[in-house]
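Sharing a structure below in structure tokens format, with a few things to ask.
One protein chain omitted, others in place.
And then chain A:
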Amino acid sequence: MAARDLGGRPVLESVYSVIALVFVLVACAELCDAATVVDVYRLIQYDIAGAPFGSRLAGLNHHASSLHFPPGADLSRTVLVIPVRDLNLGYVKDYLSQRQPLGGLLFLLPQIFSFESKESSGNGEELLKNIVMELEQLLIHTNIPYPVYFAFENDDINTVLADIKRNDESGQPATATTGGYKLVVSTTEPKKVASPVISNLQGWLPGLKADGDPNQLPTIAIVASYDTFGAAPALSMGSDSNGSGVVALLEIARLFSLLYSNPKTRGRYNLLFGLTSGGPYNYNGTHKWLRSFDQRLRETIDYAICLNSIGSWDNELWIHVSKPPENAYIKQTFEGLSNVGDELGIKVGLKHKKINISNSRVAWEHEQFSRHRITAATLSELSTAPGLFENTGSLADSRNFVNEAAVIKSVKLVAESLARHIYGHQGKNIQIFADEGSLAVNPSYIRSWLDLLSQTPRVAPFLSKNDPFVMALKKELEEHTEEVILQNEVLDGMFTFYDSTKATLNIYQVASVTFDLLLLLVLGSYLIVLFSFLIITTRGLDDLISLFRRPPSRKVKTA
């Protein structure tokens, strides 16, 4: 006994440590064993002046159902899985406007909207694009009190959906007692993004100042806004709006930096390149950027050209102005552009939209310039002014719908007309940026930047202060221009955004509670049968019966 005690304590301690280790292992053994795991992107959640919009919840833990659910079923604890291909927009509209309770919504997007797909756009895809755009506009402007997610179709999720449809059609919607599929997104509740930052970039190409000339050189500004806004901020790549504008601006900067690098070909105009943020929010960034100009700079700007969505047009572009077309600068700019357009086979139209000072809505970037009393015009393929959060580079705006040739032609148009104005060759038939020359527009430069932009979501509140993409743009501008300045501003307080834009969805195939109860019943009866069988074979039937009957002989004895 004593020997056991002496050896007992270290043994006991090692036993305790083993037990502790076992407990730790047991606690961490939470494996993810889902049937399918999918990346999902949440609908944007934001407030305008306190009014809530978008999906207000992020966590999801409900059963899945398709659109073929039996009528009258209670869907308040179900997630509707809707592929966009079979979408009935009117139905969704009714559902949202009647504010019917729902556990969640999951939209499945065709692969053509993702960057990896290389399908070319045909007629069917244009229809899909319009449907997606309408859906986005509907979702963005509604207050939805449950989670809404987007996912791309792939084989796994298609089989799951087919299974769900089959279950629904056989009249058995998935609830806790009948089994089916469970969709789980475990993420923290969304929090406000504190002080969203918008970063404006500017680059300066100084012109050739003649010796002894005290006057400041005039400046021409070329501006494009680079940020986007869409229904799913993690998917708002905005290849056309305004990726095409950014790419065109970078290419024009590159071409003019080549021209200006040689003092013999440096023009008598300064060139100011601006990449602004805050575009969808009434061009808030442009406003703050212009406000930061000092008076002298503002007075030297002759005019500004803003580029907005120039990537998917066929043969017609529009110049939008807010000053009346009779204005001398406007006339000059328009004639220059339309002359070059005629040579290139592009029809350039002019549209005039007056600014309403009392209305805070700013539909075009040039309107901000006009409010700061700088002549400006916007070159765009859109013929009418977009409304709030329209054409801001959303889900439907993917790489497959952008035409590189269109961007290249736009670059040629703007660069030629600028160069003719700068070097005073208006009206002459000279091709400065001819193909096969050393100043030709570089298609692979345009393609690679367009591809990069189509893979980078650029919703301004979710870009951090030193976001790598903004730094990349800054570096690129530094290559072509001098004096690159990065200006960080806080977004106008009217807009509040909430985070949690991307999550992983686990799809589990669950068995119903009735199945478990049934299994318990079967196992219980199996064990009872086994027990009886073993007692009968080894001890005899009498022993089995004697288990249930108290022996009566004892009572007789005591009596």
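In this section, contacts are C-beta pairs under 8 Å (C-beta built on N, C-alpha and C of every residue); 3 or more make two chains touch, one makes a residue touch a chain; residues count from 1.
As a convention for this text, contacts and distances are computed from a predicted model.
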Leaving aside the chains on screen, match the unshown one to its UniProt name from "Very long-chain specific acyl-CoA dehydrogenase, mitochondrial", "BOS complex subunit TMEM147", "U6 snRNA-associated Sm-like protein LSm4" or "Serine/threonine protein phosphatase 2A regulatory subunit". "BOS complex subunit TMEM147"
Tell me which of A:Arg42, A:His62 or A:Lys182 is the one touching the absent chain. A:Lys182
Touching the hidden chain in the complete assembly: which of A:Arg361, A:Lys465 or A:Arg539 does that? A:Arg539
Given that one chain is not shown, which residue among A:Val490, A:Val513 or A:Ile545 touches it? A:Val513
If the missing chain were put back, which residues of chain A would it touch? 26, 29, 31-35, 179, 182, 184, 506, 508-513, 516, 519-520, 523, 526-527, 530-532, 534-535, 538-539
